[in-house]
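A single protein chain has been omitted; all remaining protein chains appear in their positions.
Chain IDs A, B and C follow the sequence of writing; residue 1 opens each chain.
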Amino acid sequence: MTRFNMPMAQVARELGLSADEYRVLVDAIGREPTMTELGVASAMWSEHCSYKSSRVWLRQFPTQAPWVIQGPGENAGVIAIGDGLAAVFKMESHNHPSYIEPYQGAATGVGGILRDVFTMGARPIANLNALHFGAPDHPKSRHLVAGVVAGIGGYGNCIGVPTVGGLTVFDGGYDDNILVNAMTVGLARADRIFTSAAAGIGNPVVYVGAKTGRDGIHGATMASAAFDDQAAAKRPTVQVGDPFTEKLLLEACLELMATDAIISIQDMGAAGLTSSSVEMASKGNVGIELELDRVPMRETGMNAYEIMLSESQERMLMVLRPGAEDRARAIFDKWDLDFAVIGRITGTGRLVLRVAGETVADLPLAPLADAAPVYRRPWVATPPRAILAAEDVVAPVGDGEALVRLMGGAHLASRRWVWEQYDHMVMADTVQRPGGDAAVVRIHGTGRALALTADVTPRYCLADPYVGGAQAVAEAWRNLTAVGAQPLAITDCMNFGNPERPEVMGQFAGCVEGMAAACEALRFPVVSGNVSLYNETNGVSIPPTPTVGGVGLIDDLDAMAIIAFKRAGEPVVLIGATRGHVGATLWLGAICARDDGAPPALDLAVELRHGDFVRGLIRGRRVSACHDLSDGGLLVGIAEMALAGDLGVALAPAPEDLPSHGWWFAEDQSRYLVTATPGEAKAIVAEAENQGIPACVVGTVGGDALTGLDGEPISLKSLRNAHEGWFPALMGEND
Amino acid sequence: MKARVHITLKDGVLDPQGKAIGDSLRRIGYTSVSGVRQGKLIELDIDEKDRRRAAAEVERMCKDLLANPVIESYAIELDGVG
Amino acid sequence: MKARVHITLKDGVLDPQGKAIGDSLRRIGYTSVSGVRQGKLIELDIDEKDRRRAAAEVERMCKDLLANPVIESYAIELDGVG
Partner (left out) sequence: MKAGVVVFPDSNCDRDVMVALRAASGGEPVVLWHKESSVPPLDLIVLPGGFSYGDYLRPGAMAAHSPIMRAVKERATAGTPVLAICNGFQVACEAGLLPGALLRNASLKYVCRDVHLRVEQSQTVFTARYAQGQVVRIPVGHHDGNYVADAATLDRLEGEGRVAFRYVTPEGEPTAGANPNGSARNIAGVFNETRTVLGLMPHPERLADIRLGGTDGRAMFESLVEALA
């Protein structure tokens, strides 16, 4: 470490601590820190570990519900799903590493979120991923898409957890800061949830998993800093993932968790051994002592600083019941994994690190935690935009042409190219594969299932953070509802630009408020999440992107809906009002090359009413297909159902009181399409109207084309070619 | 002209492949194996007679595409000779 | 002793990886590249001082595990010298 020759205050700055923060640190511990102590403190106080810019805002999220077992604060959130079982889930970002090394960055992102879930005692049963890339024609996009998708698949496929859903966005706003968010969902017994708070003075602290090397030192600080053109020169080593070792670690941990040996457990994620040991001890209000030379190491000559800050993957820290060491060791031996007792729990409230008997760090934990910086950063609200009605915009092309262009364009083209590279069927419980509104994964051995989705519409968040934040939550809720699930809870990943810019902080604040309002209204609490700030390059921040991962429950798989049209002759019923809102829509962007206007308004009471109505229809087995409306609006929704079912549709004429593009392409919220037998459809419309819910027939299933628009019928074949052809063409596979 | 590029992981970067191969060799009895690293070998035919120009060209290919400087290093050999 | 094993696909076995690399190189302007093959490079540290014995040992490793004779050939180099 050449840095040893610098004054400590300057080293602190290099490690990302401000001058103020350094002073507070010195006060908290009562003297100048050693190099190792400074490393520990700066990692703990990094944005990534301390949430110092976001914490005050995140408190607004509702986190309670009768079914919530564990809200934010642990490695993952936990909800009860009946039969004594719990769903354990979380989403996390791996944005910066994925931009630098797309394959390994994305792969280790998946590895990290899987560990967060199995640390809690759950067997992972599904992965999702939310990807935001730059413009399709940006010179780096193809390389990044190929690497990220291969990396996510490479890790999940190898470990044998199906990747069942996600979202893929292309937008020039992410040209230099792509977003890779990964979500894992696991299943555990509700009475066998493991947490991280250490306990029991004298109890052994055990290290298991892969060996420690010099990988990714300062990953947590990197995740907390904006890129500039010199970033390439400063690049720290990126971690390489080893899904094979993780699979062994998963099996070994679950095997040990079936015994009573573990008191607490924590994976080593960002800031490795530092954050895991500090968090376990501070949560348990105890102290911890580690003998660093006992840490299994892959490289020689690693010093205390490096050992504490290494971000080598596939490692865990556990506190065991005294005397359980041998039993535990036998299990890790069986799985050919490293196992070492590296320390013990103490009653001192201090973190003490030793190398060869010599103390290299001795920090009081409570002052470190209490003094951790919390910022109420200045913010300015995003200025409101004018509402754009359909009448305000002249359609540049006919509705049919617009449809084909949208379905075969960057935003809506099929993501098959992505999800066919993911094993989405392993574990043999994937009841709904990618391509529908939500993935459905059966609870093994039962007729019940979890429904899973990931959603966000950044262009709405950019136009109006509050509405966009609320809409992200509502869309997740809607997607779960559309398969017949009862939405239960969400996890989130808050991806934003530089929080030191008031406009960005304003976006953050607005999105959080909107999300909180929607969670409250829809009884859809936040149980876990992650914040990724500083997604900025050369002063340009990404669009605000609060990704929402939703989990719902299907109690009876016989009453599940899919989006595919089923039978010719069935009416297509639209539930919900269409007012012709075209501001910030896909149609306006992709067809009119405009991105102005306010996003569609969202009435959360209406959302709840419409969703509950539709879910009732599905559960009553009254509909043959269901699809919610989102990006692209009504006509896109119909076209997606037609393609999925390989059945055409005769469209009813657009109503007279709206320009046709307002009818077909507006993105008014809280809408669904269902099909049913003609008799049932009539009853549904009547029932909806009785309850004050707008409903009408917009077409009839049949044939092999979309008919009824101005111009020629649009054959399913041509629509499918456009829809399926775009992604392979982007990736150069048609060259 | 033929060129061979050896691409290896930089020191300190985890090499799960190498580790697994080493473990496997030892398991089947090759106990004298103490370390294994796995890399890539890329053989190129290039229409270029001048050694200096060929070397420069392959060097650029490594930088542009063949190796990822964040985790990999490379070495170039032309026509069998260093 | 250090040993390097070069593993390449046999002639006649299709090499889609090599082909893809060649296509990408040409696409980004390296039009002089006429053919590319991708293989593996395995570097071994073995506790064996005798060159002959080391060579024989590595040869056996190749036969047993490192190369698949149905599709691959291999070449061994000890300590940098053929």
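Assume a contact is a pair of C-beta atoms (placed from the backbone, for glycine too) under 8 Å apart; a residue touches a chain by one contact, two chains touch by 3 or more.
In this text, all values refer to a predicted model and were calculated from it rather than measured experimentally.
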Fill in the blank from the handout: Within the entire complex, the undisplayed chain is in contact with A, B, C
Exercise for the section: Could you tell which one of A:Val148, A:Val208, A:Ala324 or A:Met427 touches the chain left off the display? Expected result: A:Met427
Handout entry: Option from B:Ala3, B:Ile21 or B:Val58 whose C-beta touches the chain left out
Key = B:Ile21
Completion exercise
Against the hidden chain, chain B presents residues 16-17, 20-21, 23-24, 27-28, 38
Exercise for the section: For chain C, enumerate the residues touching the unshown chain of the complex. Expected result: 13-14, 16-17, 20, 64-66, 68, 70-71
Completion exercise
Contact residues on chain A toward the hidden chain run 150, 153-154, 157-160, 242-245, 247-248, 335-336, 419-431, 433, 442, 557
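The rule we apply is simple: only the chains that are shown with their structure count from here on.
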Exercise for the section: Give, as an integer number of Å, the spacing between the C-alpha centres of chain C and chain A. Expected result: 41
Handout entry: Computed distance of Cα centres, chain C from chain B, in Å
Key = 9
Handout entry: Between chain B and chain A, distance of the C-alpha-averaged centres to the nearest whole Å
Key = 36
Completion exercise
Residues in chain B with touches to at least two other chains are numbered none
Fill in the blank from the handout: For chain A, residue numbers touching 2 or more other chains are none
Handout entry: Of chain B, residues touching chain A in the complex
Key = 9-10, 12-16, 19-20, 23, 68, 70-71
Problem - Interfacial residue positions of chain B with respect to chain C in the complex - result: 6-8, 18, 21, 24-25, 28, 30, 32-48, 57, 60-61, 64-66
Practice task
Within their complex, state which residues of chain A touch chain B.
Solution key: 100-101, 104, 210, 213-215, 235, 237-242, 244-245, 298-299, 312-313, 336
